[in-house]
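Okay, structure first, notes after.
Note that this complex is displayed minus one protein chain, with the remaining chains in position.
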Amino acid sequence: MNPYAEREFFSFFSLFFQRMFSGFSGGLFSDERQIVVLVFLAISLAFLGTLLVVRQMTMLANALSHTLLVGIVVAFLLLHYLYGELSWEGGLPASGLWIAAWIATSVTTLCTQKLTCRFRIQEDASIAFVFTTLFALGILLVTLYTKNMHLGVEIVMGHIDALGTNDVKNAFQLMLGTGCFFGCGFPLLRMIAFDELFAKSIRLPVQTIHALCMLLVAMASMVAFRAVGVLIFLSLLVGPVLWTRLFVHRLSQIILWSMAYGVGCSLIAIGLSRHILTRFHVPLSTAGLLATFLLLFYLFTVTLCFYYRRKKDRSIRRIGI
Amino acid sequence: MIVSARNLLVTYRLTKALHDISFQIPQGKIVGILGPNGAGKSTLMKVLIGLQKARGGEVTWSSPALSFAYMPQRANVDLSFPITVREIVAMGCYGWKKRLWFLRTEDKVHIQEAMHEMGILHLADRAIGELSGGQQQRAFFARALVQQADVYLLDEPFTGVDATTEHMMTAKLRMLQTQGKTIFMVHHDLHRAKTYFDYLVLLNKKLIACGPTEEVFCKKLLRQAYGEHIFFLDTL
Partner (left out) sequence: MTYTFLDFFTDPLLRAPMLGSMILCAALSLLGVFVFVRRSSLIGETLSHAAYPGLMIGATWMSTFMNPAQEEGMALCLLFAFGTTLLALMFVRVLQRYIKSDAALCFTLASFFGVGVLFGSRLQFTYPSWYRAMQVFLYGQTATLLDVHVMIYAIFLGVVLVYIALFYHKIQMVAFDPLYAKSLKVSLFFVDKGFWLLLALGITLAMKSVGVVLISGMLVAPALGARRCSTSLIHMLLFGCLLGTISAFTGNYLSVKCTEWISERLLLPTGPLIVLCSALCALGTLVKKGDVPA
């Protein structure tokens, strides 16, 4: 029996914090799993999102999240061959995720680089070409393997109510991995993001670090596709960073504020979802709520900023500066 | 001789960016790499430092333990990046054999000194995008100074820079020369070339000339490099 049923917004959170401080007796309920996975995801994506936005590689992350479909199918087939029948419920084990992420990253980056460097195609076109082709291939493989496109839709949409313990574990490992990666290498990552040529001149392993970043992004979208779907994953990747960049202009601060904002929005989205279910008996998608909230709050903040700046300009003009 | 290049061949897709490049540079000189647009000057610098591989030929430095400080062209970076001047100058302290994470007190002292020498200490905590072109170049130059290398390679350091900055940087380079450092500079305009450099490498995809400035900086060789239409405003 889910203790969160029939709870409204504030009582939902009071129960959650109560259970959190008492150590989640009786295991995690589905709402709690959602919160935990989204919070871990928001923290990891704050790191990765900041790096991708400043390096202008967000559409590459978009491409990667699409080509994951191919990676997942290949990993699934491989694991099926090695270990026998696998079920989709409960999530893929960590090994499956790593294989899928590695396949997706390697294939996407290799193909894109080959097109850009060898065949001299402009970068935006090569990214678009590679990921739509691989995604189409992925859909075809999924259809062939499962005789339906159900899997494909799930990857695009996500299914947050079906999160299992594997997902929680994977999200936690992702957060740890990202945290360590950024913790250990923050000055170097900042240097590589800002001035790659200089970083190469002091003999830093730029290509390796780049590959590791993309692998982490692939891992993050693997964890995210089960919870929120690959497209909302992009929302959580880019949204908090864009909002934070309205006010904050130092890289370390951008990361920390994006983390806080991402976590806050995720909590609000989950709480709202439960509240609307209780009050109006309509099960709205948490992922959709999250993306919509990120968009609306961003627009709201931008409008406020414009209004405030216009007021300031007008008062300055009045004083005659 | 600090560096010698033999029969360098660098290709870019199907064309030759550089070919038949052979020269020797003595230590302790300020070397100017000159040539028209597309002559391969930046490419040569990248090949010297090992950032780009040559298809043929080789580059030999006098000692494998030499340290380099490279200042890339300013157009390579995104100046709206959220980074401060201090953080940029601090980049010079990092490296495989130097720091990878924490900076020690002596590093911070070097950073302060470098910023003070370049007159940007008061801008230390400002974002790079807020500075003028000259101030930005001073920040990148300070980064190179912090590296305390044996060889300095600067790619068009005076582009878009005011006269004060140019004088400051030139004076600093002269001081480095007195300490026995060797400096390579890609320079795009000929006006001050005679005063800045003791040694010149004149390029136009192939080597036109390499030697002391008095020998290389003459009308005949400049015409070979830049083409017959070059017009001399004053006597050389």
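Every chain is named by a letter (A and B) in the order it is written, and numbering of its residues begins at 1.
Operating definition for what follows: a residue touches a chain if its C-beta (ideal position, glycine included) is under 8 Å from a C-beta of that chain, and two chains touch if they have at least 3 such contacts.
Here the structure is a predicted model, which means the values were calculated and not measured.
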Option touching the unshown chain, where A:Val37, A:Val53, A:Ile99 or A:Met214 are the choices: A:Val53
Candidate in contact with the missing chain, chosen from A:Trp98, A:Phe135 or A:Tyr261: A:Phe135
Hidden partner chain, residues of subunit A it touches: 53, 56-59, 61-62, 115, 118-122, 124-125, 127-129, 132-133, 135-137, 139-140, 143-144, 147, 149, 152-153, 156-157, 229, 231-235, 237-239, 241-242, 245, 282-285, 287-292, 294-295, 298
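The criterion applied here is as follows: only the chains that are shown with their structure count from here on.
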For subunit A paired with subunit B, centre-to-centre distance based on mean C-alpha positions, whole Å: 41
Partner subunit B, residues of subunit A touching it in the complex: 54, 56, 120, 184-188, 190-191, 193-198, 200-204, 245, 248-251, 254
Complex contact set, residues of subunit B against subunit A: 13, 49, 51, 68, 70, 72, 76-78, 81-84, 87-88, 90-91, 94-96, 100-101, 127, 143, 147
